[in-house]
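Pasting a structure below so you can have a look.
For this depiction, one protein chain was excluded, whereas all remaining protein chains were kept in their positions.
Order of writing sets the labels: A and B. Residues in every chain begin at 1.
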Amino acid sequence: MGWLFVLPNLVGFVCFTLVPLLAGIGIAFTDWNVVSGLSGITFVGFANFTSLLADPQFWAALGRTLLYAGLGVPLTMLGGLVLALLLNGPVFGRSVLRLVFFFPHIVNSIALGFVWLLLLHPTSGVVNLGLQAVGISDPPGWLVSQQTALITIILITSWAGMGFHCVIFLSALQGIPTELHEAAQLDGANRWQRFWTVTWRGLMPTTTFLAITSTIGHSQGFGLIAFLTAGGPGDSSTTLSYFMYQHGFQYYQFGYAAAVGLLSALGTLALTAFFWWFQKGRGLYT
Amino acid sequence: MSTTPVTDPQTAELVRRRSTWTAKLLADLPERGPRRRAALIEYVVKSVLLWGFSLLFFLPFLWMISSSLKRNLDVFTIPVKWLPDPVVWTNYLHVWVEGDPPMARFFANSIMVSGLGLVGDLLTSSMAGYAFARLTFAGRDKAFLLYLSTMVIPGQLLLVPRFMFFQQLGLYDTLWALILPGIFTVFGTFLMRQAFLSAPVELGEAARLDGASEWRVFWNIYLPQVRPTLAALGIISFVGSWNDYEGPLVMLSTATNYTVPLGLTRFTDAEGGLSAGFAMAGAVSSIVPVLALFLVFQRQFVAALAHSGIK
Partner (left out) sequence: MSNAAELTGKFGRRGLLAGAGVAGLAALVGCNSNTAPSGGSSGGKLTGALQVWGGVPGENGPDALCKAFEEANPGTKITYTRYVNDDTGNLKLDTSLSGGTPIDVFISYSPANLFKRVSNGLAVDLSEKLSATPELKKYAPGADQPANFFSDGKAFSVPAQASPSIVFVNQSMLEKKGITLGDSWTVDEFNDIAKEMSGDGVFGTMAPVGKAHLTLGPDMNYAEGGKKSNFSNPIFAEDLQRRLDFQAAKAAIDQKTVLAEKLETFTQSVFLSGRIAMLPSQIFITRYVSNTAEYPHDFITKAMPYPTLAKEGDKWSEVAIGDNLSINAKSKNQELAWEFVKFWMIEGGKYLIAGGRIPAVTGNASPTELTASLLGKDAEKVFDVKSFEHALFGKEPNVPVDTIFTAASEINTILKKYTDEVLLGTRTVESWVEAMTKDADAAIAAAK
């Protein structure tokens, strides 16, 4: 019976996502530049992987990606959770606020990117003007300085992702039966305790979901990076996904790019497994 | 509408006399006394903080609107002039009427793709999510983990194989090449599964004991429970396909089939110069349906407040 319910989604998924996906993985074992068509695919076994592991730029990109996800995921989630908790109670203009925080998700990414370019402009941007006003004479270069480009990207993408997390947390918060809150209150629990025993546990499936999808998103997304810094200055903001884009779409080394993708996927998979294991038995009903 | 009935006669009087939002607010707060004072302070502080923070989020939207009313030269000047000078209303005219094909065409295509994708995604994902969460069948958890693990593979890898696949199927340069992948997503299934997990197990028991079929249990009992998440998924699914650029880029070639994001690129010339005024007018126009959808769907968030617990 269960399989019947799953079937529509599964069949479509297999056809339109799984098969192309497997083909994509297969490409990691070939040396292909797409333009040669299907006949141009030459099988090279693990050659792509060995050159990848010997490529210092790969390791550098990997390090940057770990930093990017390691800081970015918790930041985005925390921001989303705090916003959702605040928006779950009475606030002035609550419905409008919900929409506003979600804006970055729906707005054209050129607009997003450009606004931040404006704000973070080293000489005329509001941020640096403000910093100079409070006495910091040599404010950071943000997006145009090799030392700060990656951190800036982390902050910007966290800001952009918060609204998305907030919407999901909000919907989950409202699924937690109020009786549980009332029961806990009757038991004498204060706000903090109520949060941990009821809210946190009730949110566990959602938190897991967001942790996993956000990690995946951080390891894959590069649209904003492409617009804001194109991986630079130098290559200080070249994460694995941008590295993959360069090798695939610019140098047309699709086999190499697919190998990067596969390794990245394996890493994310490991993290996902960890999150999965972590949430076992910590939910409300599991 | 408020959830707690107003018992205090003085509050009831105030509610009767004042405007709706103050009435709602007062009804949501505890009864008069020190707890109400504390709650009011909390209300004010929260509102100030959130609105302050929200200003940052308004900016990209404001910039888009401002740019859509500027001449192309003025859009990317730094420092930025937030008030366009001169104001150019004709950008919208150009985009909607003089475009070839005009924006209306792109809109129609996008609505079809995102609309059908939305309905399909909600349906198949909630069914599958429910199955993975509340139904028991052989290999359930293993199948789900396998399903889930496919999400980790970067979407970039999908682009080229999908293109060739759709060519073989003869779906190249049709809107179906965009609609179909949007209907069947792991993301949606995952989200719905987690939502169903938060719904109490006992809910369906009573109905099952009464002899209701699995489908009824799903449709009439569990699904309403997760309405907020459905709404969230609806918004996310719609927005995702509405703003998708790479999918249509790879799958479509005739301009009359273009969806909105791809249509906006028709304002770039051969040297990569973007006619930003036009592009932003198009972009602002394209946000309107998304905003409308959001406002419609988010009523679900509020409505769910009335459906708490076991009835």
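One rule holds in what follows: contacts are C-beta pairs under 8 Å (C-beta built on N, C-alpha and C of every residue); 3 or more make two chains touch, one makes a residue touch a chain.
The structure presented is a predicted model; accordingly, all values stated were derived computationally and were not measured.
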Sole contact to the chain not displayed, among A:Gly40, A:Gly63 or A:Gly89: A:Gly40
Omitted-chain contact residue, chosen from B:Tyr43, B:Tyr172 or B:Trp219: B:Tyr172
Among B:Leu123, B:Ala143 or B:Val250, the residue in touch with the chain that has been omitted: B:Val250
Absent chain, residues of chain B that touch it: 71-73, 76-78, 100, 160, 163-164, 167, 172, 246, 249-250, 253-255, 265-266, 268-273, 275, 277
Touch list for chain A against the chain that is not drawn: 33-38, 40, 117, 120-123, 141, 143-146, 229, 232-235, 246, 249-252
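Quick note on the criterion: only the chains that are shown with their structure count from here on.
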Geometric centre distance via CA averages, chain B-chain A, whole Å: 17
Residues of chain A defined as touching chain B within the complex: 1-3, 5-6, 8-13, 15-21, 23-25, 27, 34, 38, 83, 86-87, 89-93, 95, 97-108, 110-112, 114-115, 118-119, 121, 124, 159, 163-164, 167-168, 170-172, 174-179, 202, 205-206, 208-209, 212-213, 216, 219-220, 241, 244-245, 248, 254, 257-258, 261-262, 264-266, 268-269, 272, 276, 283-286
Interface residues, chain B side, partner chain A - complex: 25, 28-29, 39, 42-43, 46-47, 49-51, 54, 56-61, 63-64, 67, 76, 78-80, 123-125, 127-128, 130-132, 135-137, 140, 143, 145, 147-158, 160-162, 164-165, 180-181, 183-191, 193-195, 197-201, 214, 218, 225-226, 228-229, 231-232, 235-236, 239, 242-243, 264, 274, 279-280, 283, 286-287, 290-291, 294-295, 298, 301-302, 304-305, 308-310
